[in-house]
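Just one protein chain is left out here, and the rest sit where they should.
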Amino acid sequence: MLHPDRFFSAEPSQRDIARALYALVKDLPIVSPHGHTDPAWFARNEAFPDAASLFIKPDHYIFRMLYSQGIEMERLGIARRDGVPVETDNRKIWKLFADHWHLFRGTPSSIWFSHALETVFGVTETFSSKNADAIFDTINSELATPEFRPRALFERFNIEVIATTESPIDALNHHQALATDPWQTAGLKTGERKGLPRVVTAYRPDPVVDPEFEGFAQNLFRLGELTGEDTQHYHGYIRALETRRAFFKKLGATSTDHGHPNAETYDLTDIEAAALYDRALEGELDDDECDLFRGHMLVEMARMSCEDGLVMQLHPGSYRNHNEKVFDSFGRDKGADIPRRTDYVHSLKPLLNRFGNSKSFSMIVFTLDETSYTRELAPLAGHYPALKLGPAWWFHDSIEGMLRFRHSTTETAGFYNTVGFNDDTRAFLSIPARHDLARRIDCRYLAQLVAERRLSDDDAAEVAVDLAYRLAKAAYKL
Amino acid sequence: MLHPDRFFSAEPSQRDIARALYALVKDLPIVSPHGHTDPAWFARNEAFPDAASLFIKPDHYIFRMLYSQGIEMERLGIARRDGVPVETDNRKIWKLFADHWHLFRGTPSSIWFSHALETVFGVTETFSSKNADAIFDTINSELATPEFRPRALFERFNIEVIATTESPIDALNHHQALATDPWQTAGLKTGERKGLPRVVTAYRPDPVVDPEFEGFAQNLFRLGELTGEDTQHYHGYIRALETRRAFFKKLGATSTDHGHPNAETYDLTDIEAAALYDRALEGELDDDECDLFRGHMLVEMARMSCEDGLVMQLHPGSYRNHNEKVFDSFGRDKGADIPRRTDYVHSLKPLLNRFGNSKSFSMIVFTLDETSYTRELAPLAGHYPALKLGPAWWFHDSIEGMLRFRHSTTETAGFYNTVGFNDDTRAFLSIPARHDLARRIDCRYLAQLVAERRLSDDDAAEVAVDLAYRLAKAAYKL
Partner (left out) sequence: MLHPDRFFSAEPSQRDIARALYALVKDLPIVSPHGHTDPAWFARNEAFPDAASLFIKPDHYIFRMLYSQGIEMERLGIARRDGVPVETDNRKIWKLFADHWHLFRGTPSSIWFSHALETVFGVTETFSSKNADAIFDTINSELATPEFRPRALFERFNIEVIATTESPIDALNHHQALATDPWQTAGLKTGERKGLPRVVTAYRPDPVVDPEFEGFAQNLFRLGELTGEDTQHYHGYIRALETRRAFFKKLGATSTDHGHPNAETYDLTDIEAAALYDRALEGELDDDECDLFRGHMLVEMARMSCEDGLVMQLHPGSYRNHNEKVFDSFGRDKGADIPRRTDYVHSLKPLLNRFGNSKSFSMIVFTLDETSYTRELAPLAGHYPALKLGPAWWFHDSIEGMLRFRHSTTETAGFYNTVGFNDDTRAFLSIPARHDLARRIDCRYLAQLVAERRLSDDDAAEVAVDLAYRLAKAAYKL
């Protein structure tokens, strides 16, 4: 099923070059500096449940597409907030997915799923309504074996290091447990990190810096409890955030992550910020003031990054929970987050004015608005020492999306203002598929440059390894 | 002249796959669910006039390009509002067009025109100043024969069903005449619609829902006359719109169409809407209030669609009549409508909040702002059950435009949230050319996916037929 030349250009000269480049990178260890796997998997190393619970229920790429074609989420076993019962027969859910498999033609979900079926479970038939039952059984029986426990898969996937993402009010119990677990620091077979941790955390403060986040005030109370700081006042709040950053750093974090609705940054005075904070605690900020507070906190986070060296990631531009009915019934992260137009050139200026030229600061910016690649982001990254471009993200973590990213950014920002690949996934089994796809597409792009005499063979070989491995380690200090 | 492999990739492996896929779809009947042909042609079946009247004077793609290079529209026989005489020698107009034929190099107009010349009139020479006279004579003498009457061409073009577009204040005389004409329901040779109507209407209420439309108040008066409702008041107005929808539906309409300057929707109360309506009748609304009223009426139209099942089409984002001098001298639709930046994520939210999850509602959205494909439209269509993506429209109904559409939307929305092709044309003779081009480009795109192992041969064959035929019938309930 999986053709060795898949995703390369069909044009023979480019395909041959791509194949040669890919041979250099396909077995490199996976560095996964940004993602959403559950640290409990690695800490507890319990067996994964069945196929539907693994592949469908947690994957909003899958169920959003099914929902768009009229399949109710209840029938897919997605839990409702109001406790109305939903489908619990996982075999039935799996079959429903198989019956609508044609909807995924031409999508990355189809690529990732097929890759996992074949490389993880050895399934080489085309998935269909007919074989759905048999494949469900195959997967489930394999998942019950020791070879399919999280740590075994981690090693089989040749992961050198993976970052999870946690909130400052997460106690990090699993990471604490891992810290004293020999598996965590046992020398890996490959790579250069022998003896270093395999699983690290990343600091994502959205729940405590975004006044519109559900439970903002309670989150701040909890932040106070965890740190012993007085988070009822701005200065205690700032100290609490710093305290948690230090704690996260101790548990391996090398980066922070910020998921804002836009890229706005504001450099307020402490007095202005404290006044906003007081009103944010009371839930009194209007939309513009929320932007102001979030934007100010990004600049504060940049300041802290200058001090503690954590690399700062900004993922702006998503309109969260666009579908009110779905949000009311099912909650967050149900495939209804929609990208929106995002400005960087004006928005990032306050932050860049303060820290953009600093040697002790490193910021990685992502976008869901591809129009900003050539117009704003590549020009900014091709100038500011502190700024780098994150890879094609979310909907753009796809063949076309990754090609557009390289075609749009390389000529202005080069390769060395980019940071390698992020899988950014909750779907552990898709990690090898995603990295493999990214490596193939980068090799395809490089092969085109070589075939068109825009890059030498030697340079392409070096860049291929940089994109697959070295840049991520360097950019994330891993 | 017309090469059998035209518009496929020049790369042999992809070309061969495209050729095989195209063989599956090239002879499928044409389903034309959205367009602007004149129902009088089919009702009366009179001979078309001469070549210039057929190809140049009504085609703003043609005369806009000539005008952009300094050729006065008067010389092209375009009638002026003020009655100043314009060129009436159609042979001279045709010759002027031929003398500037090089301006169309690389444009879809050149493709459509060449296709019609060869396949409809058997002209296989390259069009030029030298043979313009002879070709003019050939076309004119053929147009005078029975084989070139509208119904004969309709059958020769293998059109299964075509939708025209009419205003609620159109009496639909031609559609009424067709309703009792045996030709209209005579079983077609091909397709699955034996005995069903060949020509249907579509409901386009812009003249009565857009307060800025020329003659808005008079249009409402006429709407009242046609329906017997009191359109001087909001509730009578709403009832009148519903009455006309029912009448259109009786004459075959399965869809409505809405050509708004933007995609704004507003869910006003009846009291708010009625107050706006009163002032709209007096011509008192400012720009923002016009947006508000139009946006509210879109939500009202969606509500009616939920009730009567008409599929709702939204074509937003054109700045109409941008050139004031041309508008003053020649009126609407003279090639001076210019696309503009269009937001969907915020604008459509009120409408989608109410009806986006409804099983009884189907909305097809088009765009002239291609930046919204990956950022807004594919994500929205890949989530909301009621929302589908219309094909590449107007300036984007072109090789590059259609390729960009597929490359930008498929990975996020899949194929099955799209609706096949619309020719959207006033130029009857270009219909086979336009559908042929769309089929070739979709096959080209699918061939790339197959060649790059992103789609199986079998799946591609099925999708090719879906894109060329099945999706349009399903999406438009034809």
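Letters A and B name the chains as they come in the text, with residue numbers starting at 1 for each one.
Convention: a contact is a pair of C-beta atoms (placed from the backbone, for glycine too) under 8 Å apart; a residue touches a chain by one contact, two chains touch by 3 or more.
Quantities reported herein were computed from a predicted structural model and do not represent experimental measurements.
J.: Any idea which of B:341, B:359 or B:477 touches the chain not displayed?
T.: B:341
J.: Among B:11, B:181 or B:212, which residue is in contact with the omitted chain in the full complex?
T.: Only one listed residue reaches the unshown chain, and that is B:11.
J.: Using the document's definition of touch, tell me which of A:378, A:402, A:438 or A:471 contacts the absent chain.
T.: Final answer for the missing-chain contact: A:378.
J.: Residues on chain A that touch the omitted chain in the whole complex?
T.: 11, 13-14, 343, 345-346, 349, 352-353, 356-357, 359, 371, 374-376, 378-385, 387, 407-408, 410-417, 448-449, 451-456, 459, 462-463
J.: Mind listing the chain B residues that contact the chain we can't see here?
T.: So the residues of chain B touching the missing chain come out as 3, 5-11, 64-65, 67-70, 102-108, 111, 126, 319, 322-326, 335-336, 338-341, 368-371, 395-396, 398-401.
The rule is short, and it goes like this: only the chains that are shown with their structure count from here on.
J.: Please report how many Å separate the Cα centroid of chain A from that of chain B, as a whole number.
T.: Taking the average C-alpha coordinate of chain A and of chain B, the gap between them is 41 Å.
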